[in-house]
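What follows is a set of notes on a single structure, which appears directly below.
Apart from one protein chain that is not included, each protein chain of the complex appears where it belongs.
Moving on, here comes chain A:
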Amino acid sequence: MAKQVHTKGKSSIKRTRFFKHFLTYFFMLFLSLIIIYPLLITVMTAFKNSDVVAFTLSFQGPWTLQNFTDLFKTTLYGKWYWNTLVISLATMVIQVAVVTLAGYTYSRYSFAGKKWSLTFFLVVQMVPTMAALTAFYVLGMLLNGLDHYWFLTLIYIGGGIPMNTWLMKGYFDTVPYDFDESAKLDGAGNFTIFWKIVMPLVKPMIAVQALWAFMGPFGDFMTARYLLREEANLTVAVGLQEFISDPKDQQVALFAAGAILIAVPICALFFYLQKYFVTGLTAGGSKG
């Protein structure tokens, strides 16, 4: 930024600098306000009486934890949360394993059909799979997978594979081949090279992949709504919407309490892994 403006006087430099600082801080504070305001409303509402109607920011009590106890006593929220956790964990573990293997293979081995199949990954990745709802439904009927978690989990895993394999391959590519070569000279086998040499270096990307795979089922609405029918089998995203879907009987306080219990752990995970995926993002994005 232009810090030395020789032609102007000292006071005018000061004035422009003051303006620049003022405008910068003004923008950043204003943006922070816009970000925090809606989130704070939700947080505050969660501790209000359950008969609260207005969804506004107010610091007036009375405060209560009633909404949180109600969630688990009078609704199926606990069950929904558990369902989502099971699906999310399964998706995360399997998807990360599959994608890591495939990404490693595409980065480190050359084999017949490699180029062709990489293009295949790239095109498949663009298909909006979620729009194939009816096909999933019929498939679910045929395989008796409707209302079953394994079916939904498989769909989540499969949908994430093409894009994430690409990202993973891109990240593996950033680990120099020299490491493999020198390990091979030291007598390390394929597995040792993979597990002991390369894996520790791609940990950031694995963390990113794990987080995304884990968050997917928490955020998906369309597929879960369509393939899960029983009230008790819903995921937490679908269930939470039911609290406010009826315009005449919106339970905003209950909704807010449920929202917080989802947002806080995911936020914590997000910020815990943040330093990893900032590097993962730029490295994967630039190399491709």
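The definition used in the following text is that a residue touches a chain if its C-beta (ideal position, glycine included) is under 8 Å from a C-beta of that chain, and two chains touch if they have at least 3 such contacts; residues count from 1.
Assume contacts and distances are computed from a predicted model.
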Protein name as given in UniProt for the chain not displayed, "Maltose/maltodextrin transport system permease protein", "SufD protein", "Cell division protein FtsW, lipid II flippase" or "ATP-binding cassette domain-containing protein": "Maltose/maltodextrin transport system permease protein"
Touching residues on chain A - with respect to the absent chain: 1-2, 4, 21, 24-25, 27-28, 31-32, 34-39, 41-42, 53-57, 97-99, 101-102, 104-107, 109, 111, 114-115, 117-119, 122-124, 126-136, 138-139, 141-142, 154-155, 157-159, 161-162, 165-166, 173, 190, 215, 218-219, 221-222, 226, 237, 240-241, 244, 250, 252, 255-256, 259, 262-263, 266-267, 270-271, 274, 278-279, 281-282, 285-286, 288
